[in-house]
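Some chains omitted; the rest stay in position.
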Amino acid sequence: MFFKRLKASGLGQNSYLLGCGEGLAVVIDPRRDIDEYLELARKNDLSIAYILETHRQEDFEFGSRTLAAMTGARIVTGTHELFGHSDIRLGDEKELKVGTTRIIALETPGHTPESVSYAVYPQDTKDKCWGVFTGDALFVSETGRTDLPDPDQTGENAGILYDSIHQKIAPLGDQALVLPAHGSGSACGGNISRRDDSTLGIEKETNLVFKVSRMEFVDHKMAEKLPRPPYFTHMERVNLMGGRPPGLPAEFRVLQPREFQKGMKDAVVIDCRLPDAFAAAHIPLSYNIWLKGLPAFGGWVADENTPIFLVLDEPDHLQEAVTSLSRIGLDKVMGMLAGGVESWREQGLPIYGLGTISAEECTHWMREHKVNVLDVRDDNEWAKEHIPGAIHTFVGYLEDSIPQLPKDSELVVHCSVGHRAGLAASILERNGFSKVYNLLGGLCAWKALGLPLEKTE
Amino acid sequence: MFFKRLKASGLGQNSYLLGCGEGLAVVIDPRRDIDEYLELARKNDLSIAYILETHRQEDFEFGSRTLAAMTGARIVTGTHELFGHSDIRLGDEKELKVGTTRIIALETPGHTPESVSYAVYPQDTKDKCWGVFTGDALFVSETGRTDLPDPDQTGENAGILYDSIHQKIAPLGDQALVLPAHGSGSACGGNISRRDDSTLGIEKETNLVFKVSRMEFVDHKMAEKLPRPPYFTHMERVNLMGGRPPGLPAEFRVLQPREFQKGMKDAVVIDCRLPDAFAAAHIPLSYNIWLKGLPAFGGWVADENTPIFLVLDEPDHLQEAVTSLSRIGLDKVMGMLAGGVESWREQGLPIYGLGTISAEECTHWMREHKVNVLDVRDDNEWAKEHIPGAIHTFVGYLEDSIPQLPKDSELVVHCSVGHRAGLAASILERNGFSKVYNLLGGLCAWKALGLPLEKTE
């Protein structure tokens, strides 16, 4: 029985390919770039017969429709109207038989109203559920956020989610594998475990939803403050129709420095190097988003109509960059800089630099009161612990909430390790700040040195 | 938490790489070709700190010693003397702490006296066992064979195994992942499921060891008749010392046809193409073992001192062929035929052919009484169902039990689908039979056509 979790790097998203006997297979929640599914199916002699959607995803574009057109597979969803078009609408507790495997749809609303889970019964496990595709209802050590459909109904939805998990999923038994739509790193859950493999029995021991009362769970969810990326709305819209075909850039150029300089005028430049390299030298006004951060943060600086120019560490990174952006609907990648920042410099074109600083040095500066510390982690992280005296704005909101400080004030930016701070530093530079330092190692280094922390009451 | 099952194609063997927190990792039952472990560790920023052996394996060579020398990892085993050298001998129920993860050794004899399982408790699952590396004690839907240490004690060992599973493994709880040393296709268990992912809760529902009494289990095991490959003894011997370094052939030549012809005189030629291609044209006296069959059947026609010459479908198959043979200790691969059988033929060198036959045609022939049917599947398969009127010898034993028939009698050979029959046909040809036909599609095709079967009482 072929089974494979396909993780989307940077996005924390899981899709799955499951062999169901007689050569038939199902794909659960496919991404827009469907080559991986096709290749796996081919190599394992599997015919993709059905595509199962757990819900209208918010954080990536579906590949359902493309995959269906290509393979003849039929799209399966729940019955809720928010699912848009699908070939088979499976009611609560209704069964789909694929090859020798039974798949039972379970309505599990709460994260979104239409959310469905799918419980799987291969022939040889008889009446024991082998595993359950939980979508964004139940994650490993976490549950789906409940603020997306309507922030004012976060609490009510939390209650609905609690019931879905306890009444629909929990009864499947301790032995069932938990197969969620997201893992660590996703924007769809606050604190998903970095452990991907779990079972209901393990979750019952460790997941908050099983440790507290319904009321406590509602309170917990209402206290959660998760960023709401601007591209979520776009995703929901296109996913209603099963997503769009993969965005092959119709135009894409390897640009020599002066051509790049011309092209970038009306576009956004994203420099995908790590923050240290960016700090040492970069193209003025470029954004710094490290490669693995593109799917999570690209959507904060560009939308589906923004022309994008890329600066990369090495040309082989292009494919990952384009795919990452495409997964969140950003298709207008116009070109990349030939030879990277090195060739730019060799032409004598203007470069900017930013400062870097270590945690220890930072404490010296703070002691001498000559520096502001800006924490750009999200609200939950800030609430849990932060540097005393720091100010706070989540990196995603920074461009709209530039600190009201003199543009020549010294500003140390930090996040947990330095990546998001790199983006923040580039945003501050774009907004005129001239003395920005990235605290490399971030709060991790700070804590490793035993420096003081405080938390929000 | 990084976790990955590494399956050895054709061997049905599983090894595992498990991240344990703080950048440390353990490898369970590593194979001789250790590059895959090293690369995975590197890509995931993991330091391999320990190597866990579940038992002295019989069907492949360990890479423990090499991996330990390379990485500085320490080898962990149980306390039984059959483990040979190891750095840490962990007593029953004793704990090894790696990073933030606790690993508990559980003595689970039965398959072999020294067999140990390892139960894993990552920090975040608290007192719930996350998963258990069961070695050859408990497989998915199957248990380890108990006839290896001493065929006369098969029953006694079966009882011991039953107790190990019920008393040591079962109590870990339904939620625990079952992580055995073998999957489908292994020579170490009769009927392992093709489903790799399982939990104790699922096994309790489906695995015979949990459905019958101790006495019934003993009877079942005593009735099992599994082939005992000749290379098992060699494996046990070298594995006592943690295996040998990967066997880079010291000499390896791409040979033009006439050089190949010279070299093969005192060697064994293995033709790794599929049986149909082999049937159409092959080098006289070559053995036919399809590529994926090398780890399971290579050890029946060669031992560690046999020079081997390879005929391949395409040169890219060489790496897999050499690795497969190396895993079972066959290192003396001397060369391959440049251009395959095609270049051989173009030189006008002698070729032999074998017949092929379809199931339907075979029934006609049988009706006219002009043909013998030889079934070369193993004893268990034969007992379960076979073609009425067929004779039976397991392919592994065929060279020592050539049918007592005139060399010019027509002989249809079959297995389940045609691979093992291909090897059998080549063995028969080597022994002088001139009219051998491979029933392509084997018993599968026979059954698909609804042709009659019988089973042994």
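A and B label the chains in the order they appear, each numbered from 1.
We adopt the following convention: contacts are C-beta pairs under 8 Å (C-beta built on N, C-alpha and C of every residue); 3 or more make two chains touch, one makes a residue touch a chain.
These figures come from a predicted structure and were not determined experimentally.
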item: Full complex, copies of the single sequence (shown: 2); value: 4
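FYI, only the chains that are shown with their structure count from here on.
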item: Where chain A and chain B are represented by their mean Cα positions, the distance between them in whole Å; value: 41
item: Complex contact set, residues of chain A against chain B; value: 1, 3, 122, 124-128, 130-131, 141, 173-177, 193-202, 204-206
